[in-house]
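Down below is the structure, laid out as structure tokens.
Complex shown without one protein chain; remaining protein chains in place.
What follows is chain A.
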Amino acid sequence: MKDALTATDPRETAFEEHVSADGQVEPKDWMPEAYRKTLVRQISQHAHSEIIGMQPEGNWITRAPSLRRKVALIAKVQDEAGHGLYLYSAAETLGASRDDMVDALLEGKAKYSSIFNYPTPTWADIGAIGWLVDGAAITNQVPLCRTSYGPYARAMVRVCKEESFHQRQGYEIMLQLARGTDAQKKMAQEALNRWWWPCLMMFGPPDHDSPNSARSMAWKIKRHSNDELRQRFVDQTVPQAEFLGLSIPDPDLKWNEERGHYDFGTPPWDEFMEVVKGNGPCNRQRLNARRKAHDDGAWVREAALAHAEKRRERAEAASQAA
């Protein structure tokens, strides 16, 4: 007989069986504390990424080259804000407080995707972000539509529907530049050179260096490994670059007939670790901009509550008088 300390909680066994049979978990269902924690961490980081992700593109709204590009970019950045809100709500269903999540971001304690710590020096970077960053995000997020936690999966369904517009508008920008003047084509190529490796690193470290992956996969939070998703992204993207007439900045990139996949070089993981530690080109700028926006909006949050309270009191007084 097992003693009480080492015995597995029968609820945990039932939970493991349920998720491994592709069962969904809903907010009030019993779940292991580690499952809850993993999800809160992943969903809140995902939400922070959407919110910080508004900045590199927001940078170009006032300088978009045409009204058509401008309305599309505004709509895209607004979508990113919306995605952040869907995700914060999903994390709240696990008992996480939205204020705590926001504070963790503002205090620099929470992580967000490193990709948003890179700058957007030219208009072509906006094309490259839509095509590559959103393309990588879609590769990551499509499998998350079937993740085991219901509210996260449902948020991802909405997000994925919206992301496909993002990727197409980015590719259209790249296409127009690639078919433009020599200077425009050069601008597009340079943007691809800047974003290629950071995009490959969006999928996270190689599987052998990703200690939490196995458990997330057992819980069906994650459906595919980092390396599988990275390969999928490369395979999808190379022909798209060829169509543009641009070259991927990787001398080791070549089709492997035997594997039926592209072979590709090793991303600069040292750089990745530096960016994760806060030393990327824009880490400080991104957090400072977010803090400023949060502080500048404080009076709005307070005024809205004061206004709601005043309206409530008036309505109460009116109903008493009646």
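The definition used in the following text is that a contact is a pair of C-beta atoms (placed from the backbone, for glycine too) under 8 Å apart; a residue touches a chain by one contact, two chains touch by 3 or more; residues count from 1.
Everything below uses one rule, namely that contacts and distances are computed from a predicted model.
*Asks:* UniProt protein name for the omitted subunit, picking from "Phenylacetate-CoA oxygenase, PaaH subunit", "Phosphate-specific transport system accessory protein PhoU", "3-isopropylmalate dehydratase small subunit" or "Putative ABC transporter ATP-binding protein YxlF"?
*Replies:* Per the UniProt record, the undisplayed chain of the complex is "Phenylacetate-CoA oxygenase, PaaH subunit".
*Asks:* Touching the left-out chain: which of A:Gln24, A:Asn59, A:Ser89 or A:Asn193?
*Replies:* Checking the options A:Gln24, A:Asn59, A:Ser89 or A:Asn193, the one contacting the hidden chain is A:Ser89.
*Asks:* Out of A:Ala155, A:Ile173 or A:Met187, which touches the unshown chain?
*Replies:* A:Ala155
*Asks:* For the chain left off this view, which of A:Glu26, A:Asp263 or A:Glu316 is in contact with it?
*Replies:* Considering all chains, including the one not shown, the answer is A:Glu26.
*Asks:* Would you indicate which residue among A:Lys37, A:Lys186 or A:Arg301 is in contact with the undisplayed chain?
*Replies:* Answering carefully, the residue with contact to the hidden chain is A:Arg301.
*Asks:* For chain A, which positions touch the chain that isn't shown here?
*Replies:* Its contact residues with the unshown chain are 26, 28-30, 75, 78-79, 82, 85-86, 89, 92, 98-99, 154-155, 158, 162, 298, 301-302, 304-305, 307-308, 311-312.
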